[in-house]
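Here the complex is missing a single protein chain, while all its other protein chains stay put.
Letters A and B mark the chains as written, and numbering starts fresh at 1 in each.
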Amino acid sequence: MSIVFLALQANDETRPIIESIMADNPHAQLNESPAMVKIDAEGSLTVKRESVEERIGRPFNLQELQINLISLSGNLDETDDEFTLKWNA
Amino acid sequence: MQIDLRTVTIKPLRQTFDHLAKRFGDKPATRYQEGTYDLQATHNFHYRPTWDPDHELFDKSRTQLQMRDWYDLKDPRQFYYGTYTLARARQQEAAEANFDYVETRNLLAQLPDDVRQSVLDVMLPLRHVAWGGNMNNAYVCAYGYGTAITQPCIYQAMDQLGIAQYITRMGLLLAEPEALEAARHAWVHAPMWQELRRYLENSFVMKDWFELYIAQNLVIDGLLYPLIYQAYDDHISQRGGIVINMLCRFMTDWFAETSKWVDAQIKVAAAESPENKELITQWIRTHRDQVLSALRPLASHALNSKADDALQDLNDQFSARVAKLGITL
Partner (left out) sequence: MDMPAQKKKLGLRERYAYMTRHLGWETTYQPMDKVFPYAEYEGIKIHDWDKWEDPFRLTMDAYWKYQAEKERKLYAIIDAYNQNNGHLNVTDAKYINSIKLFLNGISPLEYMAHRGFAHIGRQFPGEAARVACLMQSLDEIRHAQTQIHSLSNFNKHYNGFHDFTKMIQRVWYMSVPRSFFDDAVSAGPFEFIVSIGFSFEYVLTNLLFVPFVSGAAYNGDMGTMTFGFSAQSDEARHMTLGLEAIKFMLEQDPANVPIVQRWIDKWTWRGYRLLTLVGMMMDYMLPKRVMSWKEAWEIYFEENGGALFKDLARYGIRPPKYLEQIEFDKDHISHQAWATFYQYSALSNFHTWMPTDDEMDWLSSKYPNSFDKYYRPRFEFWRKEAEQGNRFFNKTIPMLCQTCQIPMVFTEPGDPTKTCYRESDYKGSKYHFCSDGCKDIFDHEPEKYIQAWLPAHQIYQGNCFGEGADPTSKDFNPMASVLDYWGVQNGHDNGDFEGSDDQKNFNAWRGMATNNS
C-alpha cells in the first residue's frame, strides 16, 4: 500500500491532535522537521474527533484542523466524527 | 547568541515598493495599497486566451467604459483579504448568536402560520437570486480590469454565496428540507418569479463587465434589498414576524456596507468623463426599468395592496441615491 500523510504545524494547539492521531493509528510514523511534523501512514490515516476532545477537554470540530494543517496526501473523506485519508491502491 | 534586535534603530533604504512610491511618494504604504495597486499584469502577455482570442488575458476593451487609471476605482472600505475576512467573521459571529438564540428559545414556534408561509414563499427563492449575484460578481472579478475593482468583486461574490446559505439556514429552521425544493420549483415555474428570473438569466449573458457590475450591484441589489429587508420586513414585523429580522441581520448590515463601495465606484467612474457619465446613466436607466418591472409581481405577493406605494418609494429612493453620485435619471 502507498503512504498517505498529514503535515501539521508544531505548536501548542496541535500537540494533543498529534497525540491522538498517533494513538488511533498505531501504524503511523511521526517525522519532525523545523516548525512542523509530518505523519506518514501506510494505506490510511484517521483523525477522530472524540480522541481529540478527550485530550483537550472541550468540543472539537474537525474543521478546526484547517487552522494548523500544512499539507496532506490521499483521498480525503470528512464527516462530523472522522477525518480520513486513504489510497485505494 | 541571543541578540536584542529591538534596540537597534536602523534607517531603511526605502519606505515602500517602487510602484507605490510612484503613486503616493516614498512613504510607508498601507496594507490595502500593498495588496491592491498594480497587482494585475498589464503588458507582455504570452498567449491569447483560447476561450476569448479577441482579447488579451486582461484587456481594457472588455467594457465600453474608459478610465485613465483603473486604480482610481478604489474601495473606500480598504478591504484586503485580512480585513475583509475579519469583518465577515465578526458579522458571522453575530449572525450565529442570533440563529442560536432563535433556535434555543424556539422563537419560530410563535410565528403566525400565514407569516411563516409568506416568508417561505417570498424569501426562500431569494437564495437563487443570491446565487446569480455570486455568478455575476465572479464574472466581474475574472474579466474586469485592475485589482482595485476586481478584488472586492470576489469578496462580493462570496458574500452573495454566504447570503444564499443564510437564507437556506433560515428555510431549514422554518420548515423541513423539502421546502428548499418547493422554493426552487417556484423560482423556476411560479409566475411571480419569472420576470426576475428572466432578467437574471439575461444578465448571465451580458458581455460588458462594467454594465454587469451596475446591473447586479447597483440596480438588482439596490432595489431588491430595500424591498425585502426594509419594506417586506416592516410588513411582516407588524404581523408578528419580527423574529425574521433577527435572522436577516447579516443581509441588512451587508447591504448598508457594500452600498457605500458600489456608490464610490459609480461616482468616480461617472466623474471621469462626460462619455462615461452618459454611458452609466443609460445603463442605470435601462436596468432600473427592467428590474422594477421584474420586481412588481414579487412586491404584489409580498406586500399585497401596499405594493404600488412601496415600488414608488423604492424608485424615489433609488433616484435620490444615484443623484448623489452625480447621475440624473
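Quick note on the criterion: contacts are C-beta pairs under 8 Å (C-beta built on N, C-alpha and C of every residue); 3 or more make two chains touch, one makes a residue touch a chain.
Note that the structure is a prediction, hence the values are computed from the model and not measured.
Going by the touch rule at the top, give the shown chains the omitted chain contacts.
So, taking every chain into account, the missing one touches A, B.
List the chain B residues touching the unshown chain?
Against the missing chain, chain B presents residues 1, 3-8, 10, 12-19, 29, 31, 34-35, 37-51, 57-58, 80-82, 85-86, 88-89, 92-93, 95-96, 103, 106, 108-109, 113, 116-117, 127-128, 130-131, 134-135, 138-139, 141-143, 147, 150-151, 153-155, 157-159, 161-162, 164-166, 168-169, 172-173, 175, 177, 180-181, 184, 187-188, 197-198, 201-202, 204-205.
May I ask you to list the residues on chain A that touch the chain which is not drawn?
2-5, 7, 9, 33-36, 38, 63-64, 66-80, 87-89
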